[in-house]
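All protein chains but one are shown in place.
As written, the chain order gives the labels A, B and C, with residue 1 at the start of each chain.
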Amino acid sequence: MVLDERFDSVTGTWYISLDGEIDIYNAPEFKERLHQLIQRQSGNFVLDCRGLNYIDSTGLGVLISALRRVKEYGGEIKIQNLKPYLKKIFVITGLDKIFTIEVGNHEQ
Amino acid sequence: MVLDERFDSVTGTWYISLDGEIDIYNAPEFKERLHQLIQRQSGNFVLDCRGLNYIDSTGLGVLISALRRVKEYGGEIKIQNLKPYLKKIFVITGLDKIFTIEVGNHEQ
Amino acid sequence: MSSDLITLSVPAKPEYVMITRLTSAAVATRIGFDVDQIEDIKMAVAEAIIMIINQLISPDKLLVIFSLEPKLISVKILGEGNWDSNDISTHDLGQAQLSKYILGSMMDKVEYQIDNGTIQAILMHKNLGV
Partner (left out) sequence: MSSDLITLSVPAKPEYVMITRLTSAAVATRIGFDVDQIEDIKMAVAEAIIMIINQLISPDKLLVIFSLEPKLISVKILGEGNWDSNDISTHDLGQAQLSKYILGSMMDKVEYQIDNGTIQAILMHKNLGV
């Protein structure tokens, strides 16, 4: 699910790699993890979804809930390297308008 | 199922690559194909199983039936590059004793 | 000839939704949908299940019935067994809206069977080669 996380204190950004599947089964754990990171250090988020194969509406709900918290301190969540069929879900649900979705490779 | 087939007239051998899954659904087609080759040109057989992910008892049955025909003219069937969990099935069923099973890469 | 039926029954628990996804993918593969369509069907089945599980009152079992015709798959997802108040649900209307958008876009037709405000079953179908 969350493969890797690191905070870059220069840019004030959490870099997170997502992996495998995020679904109704592990979404609660994913939510817990994101909220912990937000509490440890408020910052922007960059989610690298290169390894993500599946996300369902409960996973999207977790992202929305995280975004709400991040917006409270004026942060943003960028989503990178989504596979096309996952990008489609963000578009269908209109979430491509509230997250910053970056196509292609934007490594730091 | 059968990815590729070619007859080497120098060694009198059919080289065949197997691919994907051979199961109760496509075994009849696999049997048909092997029997056609035997009729076209009697020879030894080398089956490259590098791409084979699954074979069930009906697939094994087809190999046994082909072997019976090949033995009639004194030929043999060599099976190469089986994945370990498929090799296991040949051992369990005792078929490792009637086929020549070669481990590792024996490209021609 | 009548259509072939495949039915899968699982406990209505989050850990089993993955199994319904893989079975759906296998069924869709068998009737010849392409990779993108298989992904759509897999997702739609999962979202339908999430909608039924994530209600104030939810069932303890789920039945997924695939009906296979030459150019069409229809899937009925229905709650079964005891319907009881739910301890795993987020009862989240925003959530349900997300599922609804996904279902509507992935499948060619979606029907909800609602009784007393609770979704009892979801029936949907997708045409092959559209």
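Here, a residue touches a chain if its C-beta (ideal position, glycine included) is under 8 Å from a C-beta of that chain, and two chains touch if they have at least 3 such contacts.
Because the structure is predicted, anything quoted here is derived from the model rather than measured.
The chain that is not displayed touches the following shown chains in the complete assembly: B, C. Even with one chain removed from view, chain B keeps its contact list with that chain: residues 21, 23-25, 54, 56-58, 60-61, 64, 85, 89, 92-94. For chain C, the residues touching the chain absent from view are 4-11, 13, 15-16, 18-19, 21-23, 25-27, 29-30.
Quick note on the criterion: only the chains that are shown with their structure count from here on.
Viewed as a network of touching protein chains, the structure does not reduce to a path, ring, star or complete graph.
A separation of 41 Å divides the Cα centre of chain B from that of chain C.
Of all residues in chain A, none touches two or more other chains. Residues of chain C in contact with at least two other chains: none.
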